[in-house]
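One chain of protein is taken out of this complex; the other chains stay put.
Here is chain A:
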């Protein structure tokens, strides 16, 4: 599904964000991605949703080397990846319903189906009464749930979530994790970047850990980690 081979990453001559990172995510796996602030979690996700290219090394997505994917093929590949951005990235003038419907509209889904499925999903994330609300009128946690709904509405093959529970209470966080697990059971590969240690402990899924720009620790189940020298890998 996803394979990193000796990936180095930095932005415009800045500090190295990722150093010699190698791992592979098997299809249908569920992982947490942990690490301190600035450890490179968001950048690692960004490489996966084709938001950037590595300085060196190879990133394979859906068995394709992303450096060799033609530009015209990229939108279709991105539509197979659902992303929950850390800053939500909702379109401010669109209602909750229209924000969530965007991936479906881009994919050309019939409006009748959109009107059926989107309210259903928004109800599932606890926003049934806010279909027409603009993001600015909603709390951070509600915006985050809209972002999650937008990421999962198209049933992506790969779901990447960057701190998806950072703005919600524990009850909602657990509910959202169950949503991700449901998707995972239907075949979606899930990778969740989070600071929330209690959440990681509560859900028994393997983790990838970034520290000092390196993938230093990993519990391996469904993931193959080629840790660099000195890095420890232990089975979960």
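Here is the rule we use: a contact is a pair of C-beta atoms (placed from the backbone, for glycine too) under 8 Å apart; a residue touches a chain by one contact, two chains touch by 3 or more; residues count from 1.
FYI, contacts and distances are computed from a predicted model.
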| item | value |
| --- | --- |
| Options "HTH-type transcriptional repressor YtrA", "Isoquinoline 1-oxidoreductase alpha subunit", "Heme chaperone HemW" or "Cell division protein": UniProt name of the undisplayed chain | "Cell division protein" |
| Candidates A:64, A:89 or A:185 - the one touching the absent chain | A:89 |
| Among A:10, A:60, A:79 or A:117, residue touching the chain not depicted | A:79 |
| Listed residues A:50, A:131 or A:174, member touching the removed chain | A:50 |
| Contact set of chain A toward the excluded chain (per top definition) | 49-53, 71-72, 74-79, 81, 83, 89-91, 93-94, 98, 102-103, 105-109, 111, 150 |
